[in-house]
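Notes follow once the structure below has been shown.
As you look at this complex, bear in mind that one protein chain is not there, while each of the others sits in place.
Right after this comes chain A.
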Amino acid sequence: MVKDDGIASETSMKALNIVILASIFILAFGVRLFAVIRYESVIHEFDPYFNYRATIYLIENGFEKFQNWFDDRTWYPIGRIVGGTLFPGLMTTAAILFKVLNYFHIFISIRDTCVFLAPFMAGLTAITAYFFGKDMRDDRTGLLAALLMALVPAYISRSVAGSYDNEAVSIFALLFAYLLWIKAVRHGSVLLAALTAAAYFYMAASWGAYVFIINLVPLYTLVSVLVGRYSVRLHVAYTTFYVLGIVMTMQIPFINYQPIQSAEHLAAAGIFVFMQGIGVLRYLSSRLPEHDLRRVFRNVGLTAVIGFFAVTVALELSGFVTPWSGRFKSFLDPTYAKAHIPIIASVSEHQPTTWGSFFFDLHILAFLVPAGVYFALDGLTDTNLFVLLYGVCAVYFSGVMIRMMLILAPVSCLLGALALSRVLDSLTTAVRSRINAKDVKAVVGAAAALVFLVGLLVSFTRHSVWATSEAYSSPSVVLMANTPTGRVVFDDFREAYSWLDHNTAEDAKVMSWWDYGYQLAQMSNRTTIVDNNTWNNTHIAMVGRAFAQNEDDAIVTIRLLDVDYVLVVFGGLVGYSSDDINKFLWMVRIGGGEFGGVHEQDYFNSRGQYTVDKSVSKTMRDSLMYRLCFHRFGEVVTDRRFPGGFDRVRNVEIGDKDIKLKHFEEVFTSQHWMVRIYKVKLENNW
């Protein structure tokens, strides 16, 4: 461990600190286990199923086959080059953990390793926050930061047990890389900067948000120089980090040559050149006499500025540097995705944040962040400046996208810990000094304020545990509802997927909307047409248009794609509102946007509403999605006040109760009618 000369100068860990950190680790692990205790150890959501399938492939076939994996059972008939289009960090971490545990004869199944990886990493993140806080001020700040990090709901939401997604390991990698960076800047050590580059490589291997590191570190370097905190340590750290980091991240197949070609990395390169220039100028200023210096500065400065602009313009015009990708452009211009890329705009995680999400995900940290910013500015050090910049950038990005609240979580813990620590320190000093001076009223007053602060933390813990238990522990693949007679479990998805696995041919092709692709591929082990990767907009548009057209037009596309089964999700019987009819307008928009021929306005009724009742428009009534979802639904009585066919999600009685399908045959409907599978009838050749 590197010798740390923080403000409180503790170079060895106190035993009490170790005990507290161990219990914080157990707390971080335990609070994320609600879903496992309530239901079972199952992988949640949609994306983790792909990661799980990829991990199984990696463990069974080895790393080299994994890097070169071409998957012909997804995106039929195009296939997908998996090896070059995923971030391997998560799967590799899980595979290594699995192999290590197996080596010590601790036999945990692959699924359990994947399920419990996220809470384990969350514990490690809390420990990293301790070291970060210790570097910012002292070990007491570190302990507060670790506690807050273990409990902050924004982080828990993406790292519960079962949420086997990229963020599980990458938030740990992010915080670890930043910790190593501030230590590298503090000591000016090449070794620490190289380790920072290695941690950055781990982050780049795990999540697309590695772009945040390669933009924040140069921004911090630039601001440091502008504020007057240039030092040789910073120069050494940034140069080593940049060179090694860029070279290392280019080794990841998915990232390819982007570090030297894409606009997202351009700032880092520019700051690299800038730092070398500053270094040269400072060296010259220590050698040259005054008037020569002015002339050199002016000439060199002008040449540098003109040269910089010329080079940038030449790179952009020649096409060597690719412009900002659509996903990142929506950070700079939030209206961009809504106008141009409906697939990005339709994802619920990409919606902008409201104040409710801020309060729910951060609780008291939402109040402590402004206070922490003041305390960071008061007595600016290199580390405090970094945390400040990180905080401002994170607040901006978290306003753009809900998913980015995850980036705000670590820095809000650090700033909150700084604020709490400063106030607690000043209050305890006041209590001690007033006890010595025997001033009873002041002691009581300060003690009351202390009790208030502790009460804040207790309230935060209670909120955190409540939020985890109620809002963030749902497996999504299994739904639970509380009725007066007890808890009802809707396991329709897994029922349908295992029906597919047991009752269809091995090479059967299943068409569904892209949300369910990953789950289908893993749980039913069948070939899918489109899945959550959404890399090919045209292919998704084909599927969307097929669902939107009438049966005779849709069957052309379906036969073209060689589909055997069509799967739809229908929530009208039980009131599950994320079903395909509610997503249908997105299918129309995406299909129509790519091919034309389907217009959103045709699917509204004469009054301009999107509805499925008696006034439904003819296009909507003839569309494949409508017919597949409501087939035979007119015979079902869901609510005694209405005759058959009352849709519990749209709260209307459906318009067409007598649907006869021409090219499809219903083969499976799950227990609560949530998943419905239809077989495509073979073509009549006479």
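Going forward, a contact is a pair of C-beta atoms (placed from the backbone, for glycine too) under 8 Å apart; a residue touches a chain by one contact, two chains touch by 3 or more; residues count from 1.
Everything below uses one rule, namely that contacts and distances are computed from a predicted model.
Enquirer: One chain isn't displayed here; going by UniProt, is it "dihydrolipoyl dehydrogenase", "TAF9 factor", "Pyrroline-5-carboxylate reductase" or "Oligosaccharyl transferase complex subunit OST3/OST6"?
Expert: UniProt lists the chain left out of the view as "Oligosaccharyl transferase complex subunit OST3/OST6".
Enquirer: Could you tell me which of A:S41, A:T312 or A:S357 touches the chain that is not displayed?
Expert: The missing chain is touched by A:S357.
Enquirer: Tell me which of A:G84, A:G277 or A:P334 is the one touching the absent chain.
Expert: The missing chain is touched by A:P334.
Enquirer: Any idea which of A:A419, A:V477, A:A548 or A:V616 touches the chain not displayed?
Expert: A:A419
Enquirer: Of the listed residues A:A371, A:M480 or A:A508, which contacts the missing chain in the full complex?
Expert: A:A371
Enquirer: Please identify, in ascending order, the residues of chain A that touch the omitted chain?
Expert: Against the left-out chain, chain A lists 298, 334-335, 338, 348, 351-360, 364, 366-375, 377-378, 380, 388, 391-392, 395-396, 398-400, 402, 419, 422-423, 426-427, 429-430, 441-442, 445-446, 448-449, 452-453, 456, 459, 462-463, 466, 470.
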